[in-house]
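All remarks here apply to the structure that follows.
A single protein chain has been removed from this complex, and every other one stays in its place.
Going in written order, the chains are labelled A and B, and every chain counts its residues from 1.
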């Protein structure tokens, strides 16, 4: 594997999930591979789980990890080719990515969308420029349109808890007070579909995700119908893709409560965290025995570890 | 040991001090214990000595350390159970503490008091919520009302320098320009009393600490009388506990100078740092051969190391 930014970068989701579960069973089995290797974890945005789980994954492999908050500890990067840099950007991404790659064997980068220009965000301008100029393999720590380490961890979690081969996996929109990226939802859809699950996506009208990610899924604006028979319910807010970056509604009838789960197949509940409790999901759902949120968070380690291992072996 | 937040978490101060001194004599003797173990050091507030000494302690044990400034690198945490999180808090401490514990074998957390509500601060709301939801042992890196790693280091330092079994240990209030927590003073009092030392506390009227911490100490509003015969003088500012969080006086007659030490038993001088020179203590005192401030700072390593070792062994 030369980079890890989306599901198409790996040859098989089930095979990668198996590798991650092997690492989970034996996390320190590959410290020879990581010895004297370094991962740089570059954050342009805040992070908790990604920050800690990626470091933990690196350390499990015997790697060193260097964390840099480039926005706070460094400076603003220029993205435009050919720019006359007489403004506020201090360094071109070409030079920053080039240099950072000299100090690392793998680089992870987090770069959120601006949620202003759909075109800019969806061409993944920052991530793709970074990859273009970085001399070592790059893994996404969440980019403008995808969060592949999260989705990989989600697939590991479903694998551990599914009761039959093709579970019904429902992604349901939830209210939120802020305009959030579509990244987690896009990514979850493409990974669940690549896993050949029965994927249903439910949301209010106007919240349709890009078909690039949802092709093959059932789209239903009726949450109750969508949840019927669900084995897994993935709850997530996102802002509008069509009316880009906008909050169209905060309709709290979309808040997921236990009552709404009564017609599911005793569904397991998933969320990537951080979660706005009692806005997206009720406490009763999040704290129920069916909640997998901590299992998902734990599997972030083994998703990152499997990716780092593949990237090191691909070198 | 399952947690380390106050003196009552350890069975015996003298025994812990002995363990710390053994580690000081042989800091790298236990790297097998720490191998493949990780401590997460979570800061909600600034830190210099705690930040560096805790990392050093972990590395001495062969552990990995992950440092996170959650206020700057993460986001604001919700503390209220059952809250409808439609405001500015991004994640409930329940979920954040739960997830962070998945990536670590021990977690250290620093959470200062607000100095607004005495009730909130003294029930240690942040620390206790964190411990409640964190699946691994927690050590305080200073909480609203206590700084146990500092006090443990202070006890190690006194043990190294005391000339007889029951030294006279005087905690004296000092002026300051800011309203500071009572944490270091509370903690020092409870550790010195648990060590069976002859503890005297002196401060202007109105600066009485909570009796919870000072029971068994002599309280004297006359600094001169309090210092008479002192073997150790611990200098520290704190804001009022009674008139909570307030500065009642900045009376510079409480500044500790050499002249005030003339009736002590050639007292050793202690301060936890950072210190406002020539406001709390004069340069001449801080820089005298009797000053133990650097010894205290160094012993922070072995206090943290002894605690980490116990917490790992208690797992």
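To be clear about the criterion, a contact is a pair of C-beta atoms (placed from the backbone, for glycine too) under 8 Å apart; a residue touches a chain by one contact, two chains touch by 3 or more.
In this text the structure is predicted, and so the values were computed from the model without any measurement.
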Among B:6, B:38 or B:55, the residue in touch with the chain that has been omitted: B:55
Which residue of A:98, A:114, A:216 or A:229 touches the chain not shown here: A:98
Residues belonging to subunit A that touch the chain removed from view: 36, 38, 40, 64, 66, 68, 70, 72-75, 78, 82-87, 90-92, 95-96, 98-100, 102-104
Touch list for subunit B against the chain that is not drawn: 27-28, 43, 46-49, 51-53, 55-56, 59-60, 69, 72, 177, 273-279, 283, 286, 293-294, 297-298, 301
